[in-house]
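The structure under discussion is supplied below as structure tokens; questions concerning it will follow.
Left out: one protein chain. Kept in place: all the others.
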Amino acid sequence: MASEKAGSRVWIVPDCFLPAKSTGDLKSHESNCVLNIGKKPATLRLTAYFENREPTAGFQATCPPRRTIHIRLDSLENRRGERILVGTPFALKIESSVKVVVQHTRLDTTQPALALMTTMAYAAG
Amino acid sequence: MASEKAGSRVWIVPDCFLPAKSTGDLKSHESNCVLNIGKKPATLRLTAYFENREPTAGFQATCPPRRTIHIRLDSLENRRGERILVGTPFALKIESSVKVVVQHTRLDTTQPALALMTTMAYAAG
Amino acid sequence: MASEKAGSRVWIVPDCFLPAKSTGDLKSHESNCVLNIGKKPATLRLTAYFENREPTAGFQATCPPRRTIHIRLDSLENRRGERILVGTPFALKIESSVKVVVQHTRLDTTQPALALMTTMAYAAG
Partner (left out) sequence: MASEKAGSRVWIVPDCFLPAKSTGDLKSHESNCVLNIGKKPATLRLTAYFENREPTAGFQATCPPRRTIHIRLDSLENRRGERILVGTPFALKIESSVKVVVQHTRLDTTQPALALMTTMAYAAG
């Protein structure tokens, strides 16, 4: 089916930010939501870019065939034990072994009540 | 008119979620908003993808010519009586018999006050 | 300059809705934001599509060269005096005499505090 070949293998999200503060029952966070409608598992490599230092690479995730994964960015950790700090502007490149579709969402409860924002990631190849 | 051929027959939304909780007068929900500017009715088939189990297919809707439909995802039910559970991350593939345009929106009132997010779905063919 | 030819002449927004209720100082509304970076004025024709009745056409606006206009959808009125009702799901097609770029934004104050959502319109030709 044509749609099984849909998507891209490189996705970019320039505006990432893990708010340091939360109120109420919901923790402020960001999710990278991936859908793999194909027949092969998608091996994902994530690279975080910053304003004033070298990128941090080596974050990994797997999205099985015909599954979605909603990656919590506050839970990512690479083999060197590096994580993404809260309160720091960053950007994300997602590289996949097979074509997937990526959407990026922030939930922010810094001030009472809930704010949401979302966008499809930019398909870069 | 050229614009009548606009759109796509396969659309993808990786970040879907029906919040389990609501406050105030507005119920938390998601809508799949479809516009059919053509002359033929659009028969829509929706498939929900999950993190840990097989997709649920067979959700159906119809968008008549020159009409819009705003599909409430909490109301979808297929012929086997299956529905999409609240509080569960999922992703959606929308397949249409004719070209349409699809936008996806979440309204979340989990915490007091109202949060909204929207994006065009990803056109996959 | 290449960028002066950027944009599209037909844009589509499937998810439009003018909330009937507002709280606080800000009125709930939607805006269709147009940028014309070219040298000729853009004559815009807007058509509203509904769920259960024929579209309403004939809404007009002009975006001069090198200007932006932020069209309030609650202010639109065609020559027959027709307006878009609050509390009714609709969709919008925007046709322009020259290439422009269109972004669509909703501000919702139905429940106390403020909710925002935005997306680029779908470029349809």
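In order of appearance the chains are A, B and C, and numbering begins at 1 in each one.
Here, contacts are C-beta pairs under 8 Å (C-beta built on N, C-alpha and C of every residue); 3 or more make two chains touch, one makes a residue touch a chain.
Because the structure is predicted, anything quoted here is derived from the model rather than measured.
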item	value
Residue of C:Ala57, C:Val86 or C:Leu116 touching the missing chain in the full complex	C:Leu116
Candidates A:Leu18, A:Cys63, A:Leu76 or A:Met117 - the one touching the absent chain	A:Met117
Chain C residues touching the omitted chain (full complex)	2-3, 5-7, 23-26, 31, 33-35, 37, 66-70, 101-105, 107, 109, 112-120
Chain A residues touching the omitted chain (full complex)	10, 12-15, 49-52, 54-55, 89-91, 93, 95, 106, 108-122, 124-125
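Just so we're on the same page, only the chains that are shown with their structure count from here on.
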item	value
Chain nearest the overall C-alpha centroid of the shown protein atoms	B
Self-contact between copies chain A and chain B, residue sets same or different by half	different
Copies chain B and chain C - rotation angle from C-alpha fit, nearest 5 degrees	90
Chain centre separation in whole Å, for chain C relative to chain A (CA means)	31
Whole-Å separation of chain centres (CA-atom averages), chain A against chain B	22
Touching two or more other chains - residues of chain C	113, 115, 119
